[in-house]
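Complex shown without one protein chain; remaining protein chains in place.
To keep things simple, chains are lettered A and B as they appear, and every chain counts its residues starting from 1.
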Amino acid sequence: MTDAAVPLSRLDRGRVLAWLQDYGVYAAIAALVLVNVAITPHFLTLENLRTQLVQVAPIVIVSLGMALVIGTEGVDLSVGSVMALATALLPLYLGYGVVPAIVVALLGGVAVGLVNGSLVAFVGVQPIVATLALFVGGRGLALVVAGGQLKDIHNPDLLNLGSSSMAGIPLPVVVAIVLTVAVTAVVRRTTFGRRLVAIGGNRTASELSGLPVKRILLLVYVASGLLAAAAGILATARLQASDPSSLGLLMELSAITAVVVGGTPLTGGRVRVLGTVAGALLIQLVRATLIKHNLSDSLAQMVQAVIILAAVYAARGQDGR
Amino acid sequence: MTDDGPLLEVSGIVKRFTGVLALDRVSVRLAPGEVHALVGENGAGKSTLIKVITGVHRPDEGEVRLAGLRAEFASPLEAQRAGIQAVHQEIGLVPSMSVGRNLLLGREPRRRFGLIDVRRMEREAARTLESYGIGVDVRRPLRSLGVGAQQMIALARAVSVDARVVVMDEPTSSLESREVETLFKVIGRLRAQGISVIYVSHRLDELYRICDGVTVLRDGRVVHQGPLAELDRLRLVSLMLGRPVSDVRAQGVTKFSGAHDTADEAPVVEASGLTRRHMLDDVSVAIRPGEVVGLGGLLGAGRTETAKAIAGALPLDGGRVTVAGVPLRRGSAAAIKAGVALLPEDRKAEGIIPTLSVRENIALAALPRLSRGGVVSDARIDRIVETFMKRLRIKASGPHQRVAELSGGNQQKVLIARWLATEPRILLLDEPTRGIDVGAKAEVQALIDELAEAGLGVLLISSDLEELVEGSDRVVVLKDGAVVGELTGSELTEEGVMTTIASHSRAEDDGG
Partner (left out) sequence: MTSEQAAMGTTVTAPQGTPPGAGRERVFGLVQRHGAAAVLVLLLVTGSLAFERFPTGDNLGNIAITSSFLATVALGMTFVIITGGIDLSVGSVFALGGVLAAYGVRWGSLAALLLPLAVCGAIGLLQGLLIARVRLAPFIVTLAGLLGARGLLLSISDEGARTYLIPHASLLARIGQGSVLGVGYPVYLTLVLFLAGAVLLQRTRFGQSVYAIGGGQDAAALMGVPVTRTKVTVYVMSGLLAGFAGALNAARLSSGVTILGTGMELDVIAAVVIGGTLLTGGAGSVSGTIAGVLLLGVIQNLINQIGDLSSSYQQVVSGAFLAVVVVVQTYLSRVQRLR
């Protein structure tokens, strides 16, 4: 009977979409790896693996912060500009040593986070709009700070950060892994983590339940700024140059894609850290695959567009019940 | 009623949602000018049926006939064009637009080239409203009006679109009694014009006053149909509940056991002189341990605001709250820490976190005491969650089920558990049984009793006068943000509460 068949298939579709939202990203990674093993020469070499992971490390780090922000039903468009600001600030204090330089660059990210967070938490501006201001202004500020110039980095300590390894694992990858573990712990095990998803799920109820909503929102944007600055520092070290006009361009898109592909809904109330990391890996894998086969950049962009749409479509199936 | 053929005939409607049968072969007939009651508990299928009739949902089986002609509505718009109008619980208008534009949206008078004639639109809108005795500036944004006025405008809109059938979904839920009278007059006029009304309400008094026929739905099926006058109240309640009459009678309507003896204990919470412009005017309430204090009054009298003020969730212009003699600092967090718990009125908007599990929802407010140094203790949370799920008989597949998937009654219990987990000294319950099914309602009422007996101070707000009177040891009556009376002992009757409200307004009129 057709009547019985219709709801049944609809049920299946809902289930498939839910599964896709939760695990689709892992399946896609697995499929892409298999395809690459089959058709891409030198794919499974240690060297290639290292390159891919080093390249993806900054995306992962930015995406971690973005996942926290999206978990509160927000979004942070300023992350790319924060990377630019960090890379612009970095050379300024390099003369005093690598530690003060890094601290200053990180503080730049914190400052941006404080502005974003204050606008969202205390003034009550919509996150898209609040972070839009620093998306526009942040890169301008970075260019002003840097005098609009690209600077080569020669400080050996800083360059080490980009190129040395720990137990055979490149340092940027180590940093990304450590931060992933840290953010996972924060989300799963701390009151801060539990509360930030509650705020994303229902802000009014969270306020009435005595949660320090404004403080948590502020901290979430600070965390995002801090992580983006860290990503900017690592990327600078790897590129061996400070280039505020191009570093982090379109990073907000990649980060949002990674988070959404990883199964965190844009409507907040949920944070999937490992999914986010997988999302970042997927984006990197797609790019690498296309580049390895000399397929054009334009195609890569269009593929990324399709991935985003597929991810939100799956998410919609989940939430729309 | 007339002997003509039915104006609206719904027959054999079947509607499924992802495998769940929401409507199972439901048929309803409405004569022209008939006011037909549609009743049932939550989840009985009333809203689904309304949505099928008004073109929001398409039925999987069955058909809708309007004046004998088969009608298939692909959208609410098509249903409206055919003459079926709906007035919903949520006002269903656009708050940011003006009254006039709302009233005539989609039917604006036009001049050449399809351009809207703004002046004529405003004139027409004003004329329409006047004919219903509504006098407002049609250029004002709708959101600047009170809820009652907004609803009247929604109704005026519905009727002015050449409606043949008007569906009213809980139209009086946010109206004051005087506004209800106005509404009934309008319904009377519709009836005289031969317009049929489907009237959905939980308020039995209203149903018996204005409805001709009744359809009782339960679990998606019609369990009774016929003239309302031939159905006595008790039988109607038993049909809705699906229990034999004798049970309902034996149980009484509420589940409260009676008065609590609190004698002369010192109040656990004392609110004095609570004042906020336009909301509260020098409200003072004291609650002793083990006492249930009711807050009575009409909509907008300041009951919810009083509860929120005590819970630190409403900034005040004046007044103070002390808990066990200690003044409370501002903010919800301080109040919770001092042992004040507020169960908010709007469960969906202010209560549950839909994306989180039952477990996370219960633990939310008590997280500070369930963690150390900012790190949560899963063991402690599990213990508390298990205790309360058992004690409150929360029906869920387990602690990890998403709270959004539970029934309204169980969601309410989860929220009560959230507050009990904070080990409060005082519980402020704002409409704790609104919108939950009758079974859960009885359980919640019994729980309120039990908690008071265990020594908690309880503030009970309820629009259900019976619940308020039977559940409270003492009722403080509010009107226009001020305390106008307090009833205890033998004065504490439904009539007493109503008299208190009414007598004050007379005094006011005399004074003015």
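Just so it is clear, contacts are C-beta pairs under 8 Å (C-beta built on N, C-alpha and C of every residue); 3 or more make two chains touch, one makes a residue touch a chain.
Everything numeric here is computed off the predicted structure, so don't read it as measured data.
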Would you list the chains present here that the left-out chain is in contact with?
A, B
Looking at the full complex, which residue from B:44, B:86 or B:268 touches the chain that isn't shown here?
B:86
Any idea which of A:29, A:133, A:177 or A:274 touches the chain not displayed?
A:133
Of the residues B:20, B:116 or B:266, I need the one that contacts the missing chain.
B:116
Which of these, B:28, B:53, B:71 or B:136, touches the one chain of the complex that we don't see?
B:136
Positions on chain A contacted by the hidden chain, ascending:
75, 115, 119, 123-126, 128-130, 132-141, 143-144, 147-148, 253, 256, 260, 266, 296-302, 304-306, 308-309, 312-313, 316, 320
Can you name the residues of chain B that touch the chain not displayed here?
54, 56, 75-77, 80-81, 86, 88, 90-97, 101-102, 105-106, 108, 110, 114-116, 118, 133-137, 140, 144-146, 148-149, 152, 157, 176, 178-179, 181-182, 185, 278
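In the analysis below, only the chains that are shown with their structure count from here on.
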Could you list, by residue number, the parts of chain A that touch chain B in their complex?
3, 6-8, 10-11, 14, 189-192, 194-195, 197-198, 200-202, 204-212, 265, 267-270, 321
Over in the complex, which chain B residues touch chain A? Could you list them?
16-19, 60-61, 311, 313, 331-333, 335-337, 342, 344, 349-356, 360, 363-365, 367-368, 371, 374-376, 418
